[in-house]
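Just one protein chain is left out here, and the rest sit where they should.
All chains are identified by letter, namely A and B, in their written order; residue positions are counted from 1 within each chain.
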């Protein structure tokens, strides 16, 4: 019997199955430094502890997308080692902030299965929940992936496609206990634009570009203990259809979010991921640009210190974004678009 | 109205103007590890906490140049986003040591302005002061940059050029309270050469070379939250006159200082920056070499445990330094010279 991990194939998943993912991860200040070095993050509460604590955080919290990568990375060996494609995200809600010293672990439940008509692959829907050492939920989300069948004769399971919300309801956003953004300091944060200043339909070109290097995305992806082979093995990659190592889609999320500081400098708190698509693959040498659109703007019940903005974050490769490139007339993503992320942030307001 | 930061143009600066720079930065052990990984630092007090504390430091202090980068990085979005050239440094004095856990922020005052005769650019002099969370000054320095005008019709301000010292007076060097270098251990520090052993006029070839990679300088520059676009965007850089991303000048300072350990192994405490010039640009693939010259040597009043050395640190690209390459007969820097830094160190002496 082989002792190496073959990963799960489509026929290995069953509805309701629980997957306890390996390798809990104690996150540290070292992870935060690397994250800053990899993406250039500048949101004040993730950069300066005293100011984070003035907002009610217990310490300097990790950027929510770093927490996402840590929770997500754990699922790869069990969920997507034999994946053909990462198809989507939904219903992602961030809970307790993650602080250096916290230990995060992830469990997933299979909530949907649908074999493809070719009989060679199927779609698996998992609800993954990351918790900290106090069993507080830090992130709860659904993703679905297309996974290969190994045994083509394995029986086709009954198709179950879960009902998923198109958007997380603003009333379902989690606001960690103690958070109070009323003392937020715009001058030190580097941006005067608060919740009131954004309008639904407004588009923002984040202007700057950042070029990806192989060493950077490899270090990032290993930091998250994401083991997907396509990111690391050029010997195998030289024979794939691109001839190159693929960049982990989460690396693009964090690059784009880092770039979005320029225009959304106070959008430091991600509250939910409504939907997401890695529209096209990226490679070392690509320069990533990003633009955002305000999709919705909501008050939060009983709060005058913060409001919610629903944002679309679009990243492109080797294509500046002053024209807001997105989809063609056929409804398909432009070949330069590499990320389409729909998410909620909590942003300080003037009260 | 655009929400992205356009940066300040020459006409946006006014004499006496105060700039409160964004994004205070809590520095951590993670930053120190990255700094070691990027430059190979080996000065004992920055590497080993118990030995640092024997010298009177409260903990393991950051290399002063790492503190410099952190303080400097903050100024970029307000001072040099539209800069054509970083012209010089003067009157830089390091104050309180920076320790992991400290939070550093920076404020600048405009102390000089001079429009160039072409009417398209001008020189801005700023005095930048970095302080820690106790409001203790960690670094106070002047730099001047050539900045573009946006509105060429903006009125020309009265030219004011500040009087700046050519050299920081040795009596003005700050020695942090409690420091006592008398227990310094040369054997563990890896160099037997103390203050007494250096002579004015002495030149030291640091021998070793270090080749720069894109991923390294990008990670360094983002770690310092320096946002200058020329370092990150190859898509734009392919059309500049070099066709390449430029390396942040501070990356060269730290590389050269790292190399200078081989010959100046006990010069761990930088006390002042008298002057500095980034003589020529550097790019990924360049191999950096360095040499030093002892420009001055001074006792420190009332101290037998340490003395001051004024050093010139010269870095070259793709040019070993046994011949001490510097300037041509025309007084201009040799094209291989990339850094000329004039600084004071405090070095342990035999007493």
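Note that in this section a contact is a pair of C-beta atoms (placed from the backbone, for glycine too) under 8 Å apart; a residue touches a chain by one contact, two chains touch by 3 or more.
In this text, all values refer to a predicted model and were calculated from it rather than measured experimentally.
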{"item": "Touch criterion as defined above, residue of A:25, A:257, A:278 or A:349 at the omitted chain", "value": "A:25"}
{"item": "Residue of B:189, B:253 or B:300 touching the missing chain in the full complex", "value": "B:189"}
{"item": "Residue among B:7, B:30, B:276 or B:325 touching the omitted chain", "value": "B:30"}
{"item": "Contact with the hidden chain (one of B:78, B:214 or B:305)", "value": "B:214"}
{"item": "Touching residues (missing chain, whole complex) on chain B", "value": "28-34, 36-40, 42, 44, 47-51, 60, 187-191, 193, 197, 204-211, 213-216, 262-265, 285, 287, 289, 318, 320"}
{"item": "Chain A, residues in touch with the chain not shown (by the definition above)", "value": "2-5, 20, 22-26, 28-31, 33-34, 77, 100, 103, 105, 133, 213-216, 218-223, 225, 227, 229, 232-236, 245"}
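Criterion: only the chains that are shown with their structure count from here on.
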{"item": "Where chain A and chain B are represented by their mean Cα positions, the distance between them in whole Å", "value": "36"}
